[in-house]
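Note that this complex is displayed minus one protein chain, with the remaining chains in position.
Presenting chain A:
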């Protein structure tokens, strides 16, 4: 073979350099994107900006109030101005990131003939019965009837009256500034019937910073799609007591109507059980003065735990469980009373535990022991028991006693034990709570997904997130336009969708793929490929650098 000339060698060297550069180009232009694309985790796009926008959401809760003026309620020249609309808006001061504004939209109008007639009747109840018939009012709305200052519809010393449904009656005034004075009175009544700070603060208790009030505000159950209610009869001493209770009848008569009225707020299921030899965790103290036993208030928290292991109700349900226990103390410890802080026995002989349920101690009448031998047959007086349990049920659902403005007459409760406007108030609170929960869930989900980049986001998770965001926005809009029922439904959907997205198991799939294992797999390929490319690039770079410097030196 002939020795290659220097020109041919140069040509070879240039070709080699070009080949090396080409390799590097292919690896960078083709290889890297290909590797990136094939090892990429699928992440559907999420509405991050909208989710962060939800935090700055302004909630405007609108309460439509219809104010109906009868003939003598305001001066004549004022009556001429009817009908017109006044808006009363007020920010609710809560330490929460969402701004909540409460807005009473008062539509003033004159009374129709049949309303005039009804309001001129003898008593409020009669008037109400006559007014009820024509039309159903929408959820969340209120109607206030203005009657004349000297009307005999209300007792003389009462200024206003709150009915069991969505109506109220307020006395008018003959004054130059009639509308101003009346406006204030109406807002007072409307606030008592719909939105107050307390209600919203209780609803947002979990989201608000800790303060001294929040413990008490955390009493109601958290909002949920459904609730399970369990009534348990605890008989620790079946040798002495043969206890019977007609729980089926009692539930049908007292609990079911209440739950039917509440059915807008969720699904309810009720069950009952009898547990024998179920003891309280605390030994009651003996009080020799009254020859009875008592449980101290500071002992009550220890009562629940030993009993709870036997209840077993939470095992079968996805929903939060409310327990109501009727405890018939054993013969050796009866009668048993619960003492409050001051040492006085509690009138109902019952207590409740926030978000858990209630316990009532049912003492057997001591007279029954004299007559017969053991075991004594005990028939539980279900009216007495259910009175207590229903009151506790109201508290645990967050239906507190209303704060009535001064000189206001409150109607007696309806047969269901729940006034319609109380339900509305619950729905307002639950809607706001749901919105807050959904927003928190979405925000933390977005944060989590932003922080951990190898979580797979599937399309169905993304669509749940989109649905939740849309539902939050829809609910906020409906609240602002005063449609409480649809707002509540939308807020529930928001919570369901957001939780479903948050707890989707597919988010966990690749989470435990550690980085060192990835390296162990890539290095056998990447190291032998990258080293020659890098070396030749360095070499080319150095040579060109040298050849640039050479001409300078010759100069």
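Here are some notes:
In the analysis below, a contact is a pair of C-beta atoms (placed from the backbone, for glycine too) under 8 Å apart; a residue touches a chain by one contact, two chains touch by 3 or more; residues count from 1.
Heads up, the rule we're going with is that contacts and distances are computed from a predicted model.
Per the UniProt record, the chain missing from the shown structure is "Phosphatidylinositol glycan anchor biosynthesis class T", taken from the list "Sorting nexin", "Phosphatidylinositol glycan anchor biosynthesis class T", "Large ribosomal subunit protein eL6" or "Fructose-bisphosphate aldolase".
Among A:155, A:281 or A:312, only A:312 touches the chain that is left out of the view. Within the full complex, the residue among A:99, A:239 or A:302 touching the omitted chain is A:239. Interface residues of chain A facing the missing partner chain: 1, 3-4, 9, 12-13, 15-17, 19-20, 23, 238-239, 276-278, 310, 312, 375, 520-522, 524-525, 527-529, 532-533, 536.
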